[in-house]
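With one protein chain removed, the remaining protein chains of the complex are shown where they sit.
Right after this comes subunit A.
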Amino acid sequence: MVTPRLDLVRTLLPERERERVEAYVLDDAGHGTDVFGTTVDGLGNAYALAYWLHRYYFRVVSAGHENVPLDSAGVVVGNHSGVLPFDGVMVTTDVFRHMDPPRLVRFMVDFFVYSMPVVGTLFRSLGQIPGTRRNFDGLIEEGHLVGIFPEGADALGKPMEDRYQLFPFSHGHAELAARHGVPVIPFGVVGAEEQQAVISNMEPLARAFGLPFVPLTRTFPLFGPLGLLPKPVRYYIHYGPPLTIDPAALRSVEVRAREVERVREAVNAQIELGLEVRRRAEGGRA
């Protein structure tokens, strides 16, 4: 039987980037993975593909990396869109590529992903784990960067008319950041909302398959799974200054709601900044 040589994917990486992958320190739990299931091989192969997407397909323009903690824990929070979560992949790749030493943003992922064969195992090997409180606590206690999309997976199916309109934020990220005393780093992704034009959500199908949504786009389901692939739009990612969450958020619902709103406004400000940068760069396009 022929075994696929996944490691050949790494030839897509320039030498300098390969060295960065090798420099990434994984806390080995004894069998080549960390306790969350992350593998250096998985990371290296995924980074090779994601680097190519980051540099040549989405041609990501990013700024504000100095706001991301160099070696301590933090919660990275931003907007979500685009049917398939390429925004999460690009943020993770962007942080890994621009931080020295490289840092991995570990996103809290919706549970349904882990009930899918291959996909769940793949996500776990890339350090992306189910969004439970205990998992969040574990990551923060070990000094990791935790990524959260507080709009939830529903935001992936955001229709065209709601582009760059943030859905209401869940409160978990503010509460957990306050509990651990770690900063929230807001980011805004511009571009992902144009990679797929969602016309409608086919809710009955979504319910039948236990998925958060099943989109109807110009290309899906017309062209099958290929119709889900994103258009090669340019991404603009901006990271804002870290926000310290008021510890009173743990004792008062009002304070917590206010802090969540503050994070939402900070994310919105980064989106506005991204739109402005894109307008200047692309000659008037909003």
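Quick note on the criterion: contacts are C-beta pairs under 8 Å (C-beta built on N, C-alpha and C of every residue); 3 or more make two chains touch, one makes a residue touch a chain; residues count from 1.
We adopt the following convention: contacts and distances are computed from a predicted model.
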> Missing chain's UniProt protein name, "Cytochrome c oxidase subunit 1", "NAD-dependent epimerase/dehydratase", "Multisubunit potassium/proton antiporter, PhaE subunit" or "Maltose/maltodextrin import ATP-binding protein MalK"?
Replying inline: "NAD-dependent epimerase/dehydratase"
>> For the chain left out of this view, which of A:G44, A:G78, A:G120 or A:P215 touches it?
In response: A:G120
> Residues of subunit A in contact with the chain that isn't shown?
Replying inline: 29-33, 35-37, 111-121, 124, 129-130, 132, 134-135, 138
